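All protein chains but one are shown in place.
Letters A and B mark the chains as written, and numbering starts fresh at 1 in each.
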Amino acid sequence: MRDVILMWKETRMVVLTAVTAAIYAATVMPLKVATIIPGFTEIRPGVAFVVFCSFLFGPAAAWGAAFGNLIADFFGTLGLGSIFGFAGNFLFGLIPYKAYRILAGEIRFSGSTRSWFGAISAILLASMTCGFTIGWGVDLLGFVPFHILGSVITINNAILAGIIVPVLLKILYERTRKWGLLYQEILQPEDTAPGLMPMPGLVLTAVGATGGLSLGFLTGFGFLTISVATPVLLLPFIACTVLGTILL
Amino acid sequence: MSICAVPVEHGMKAFIYNPENSPAHRLNPVTKIISLSVVFTVSMLFNHPLYLGCLIALVACLGTVSRSLPAMWKIKYLLLILFLFPTCLWSIYMDGTPVLLHWGPLQISSRGLNYGIAMGFRLTGMLMAGLILLATTRVEDFTAGLNRLGIPYRMSFSLTLAFRLVPLFYDTFQTVVQAQQSRGFILNTGNILQKIRRTLPVLIPVFVSGIRRTDQLAVALESKGFGYRRERTRLHPIRFSRSDRLLLSAAVLFLCVCIILRLTGQGKL
Partner (left out) sequence: MGIPEPSRNPAVALSGVGFQYPLAEQPALQDISLSIRAGEFVMIMGRTGSGKTTLVRTINRIVPRFTKGSFSGTVHLFGSDIRTRSVASLAGDVGMVFQDFESQLFSTSIQLDLAFGPENMAVPPDRIAKRMDRILTQFQLTGLRDRDPATLSGGQKQRLAIATIMMLDPPVIILDEPTTDLDPESRDMVYRMLGQLRDQGRTVILIDHSPDLIRQADRVVLMDRGRIVRDATPVELVRHPGQLNRCGIRMPQIQECLWKLGLEPALSEPAEAAETIRKSAQTPDPKRYEILVARERSPRTGDPVIEIRDLLFSYDRQPVLNGIDLVIHRGEFVTLAGQNGSGKTTLAKHFNGLLSPGSGTLLLGGIPVQKWKAAELAGTVGYVFQNPDHQIFRPTVREEVLFGPVNLGLDDREADARVAEALETVGLTGYDDRDPFMLTKGESQRLAVASILAMHPQILILDEPTTGLDHPDQIRMMDLLTRLNRRGHTVIMITHSMTLTAQFADRVIVMENGSILTDGPVRDVFGRIDILIKTGLKPPPVTRLGLEFDMVVRSVDEFVDLCRPGGTRNESVHLQS
């Protein structure tokens, strides 16, 4: 997680954060394909943009996604939910490049079979973590039951990112490299070093997100009856996810 | 064009800020952020519709004093939807007795309905309080407030810069849509999968135009001394006036009263 802090000393990363956030806010909001839950979730292809930027700009995309979501809330939906939107989007931008590096065994996206495997798995994991975090937070606040928002966000993010990110990677990755804007080229190598325990971190994140989502869906959709409030029930999984991402 | 959620004539300049000179505008941003957190905390303490209803009434009074009711009125439909949605959802999802309504597999209990209304109030109350902050605080003051509360300058600056860039990139977005339309392209057609793929001719140029500005922005920033010193000065330093101290004391007092109420078992369904 060091890079998430250390990146701020580079002016280019400060700007990339703002640029990611602004493009996110300026394209996500107007480009709406359909509405799923009014006011909460809509099919907005722009969200795929965050994952794509993560592969390119690394930590700047994580902050950019979080800021972009906050800016969208500044159009009138600033509330306690904004905190979970911030956290969820931050993870949505953080996990792809972190997970990719472990799964593909390389920082740079090369287009090999293994790099595609790494990228697709990273997209899935990021979508689940994002859906899990926001779903949990919004249930904790009492706005929407976990299984409804959690499932919708996860599926929505995974499908949109799965369709759009590969195309964007193919067309824009190498070009962005030529423009000298990949995070690993802007930051010093020692600043982009992986966290304390990347592999265990990845496992913890994956276990937290998949376990939490499954248990939440099982109880939420009525396959399992447990007389504990959902936010409390899922708390260990959230802790697991958070710990995992810190270790990444 | 049907693709724009934000009314085109307002563009992306339609942030909520309302340039007036109400007492709330003159407060410093730290005071406002802390007071907002108090409202958020209090709305989390209770889950009884009556208590949360009172909180909404209080927020509405603050809205009047701060002249931010027009901002709330602007998004009245969104607020209404956001009130109705949790209300309906929890009414259906939560079982309990007595059952008020039966409709096929769905039933609505009085406990579910009460809880749903409470949650609706909680959500809309928070958003209304948030709107007061947005309507009375400039972006720079907000980020300066965050800065004062311990967020590093470069981080809060990046957020300010992002706010500044949104209208610019929104203009780019609109131009790109028109440029592709001029090449016979129609954005919103086909089934949902095609619709999603058809955003690419727009997303790619917007992205490229945006990141091609990155170096330009970074160079311009450093040319004006960005990052030269650790400590920088501020044209309008954040000062705590008497009204700031007054409001902060009132907010803390209010929070304490609510906590005591809650500890004595009040305001819970």
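The rule is short, and it goes like this: a contact is a pair of C-beta atoms (placed from the backbone, for glycine too) under 8 Å apart; a residue touches a chain by one contact, two chains touch by 3 or more.
The structure presented is a predicted model; accordingly, all values stated were derived computationally and were not measured.
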Residue among B:Thr41, B:Gln194, B:Gln216 or B:Gln266 touching the omitted chain: B:Gln216
Positions on chain A where the hidden chain makes contact: 11, 170-171, 175, 178, 180
For chain B, residues in touch with the removed chain: 9-10, 13, 19, 138-140, 157, 160-161, 163-164, 167-168, 172, 175-176, 178-186, 200-201, 204-205, 208-209, 212-213, 215-229, 231-237
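Everything below uses one rule, namely that only the chains that are shown with their structure count from here on.
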Inter-centroid spacing, chain B versus chain A (mean Cα positions, whole Å): 20
Chain B - residues contacting chain A, complex: 3-6, 12, 14-16, 40, 43-44, 47, 71, 74-75, 78, 81-82, 85-86, 89-90, 93, 115, 118-119, 122-123, 126-127, 129-131, 133-134, 139, 152, 154-155, 157-159, 161-170, 172-173, 188, 192-193, 195-197, 199-200, 202-204, 206-208, 210-215, 217-218, 221-222, 226-227
Chain A residues touching chain B - in the complex, by the definition given at the top: 8-9, 11-12, 14-19, 21-23, 25-27, 29-34, 37-40, 43, 45-46, 49, 63-64, 67-68, 70-71, 73-82, 141-145, 148, 160, 163-164, 167-168, 171-172, 175-176, 179-181
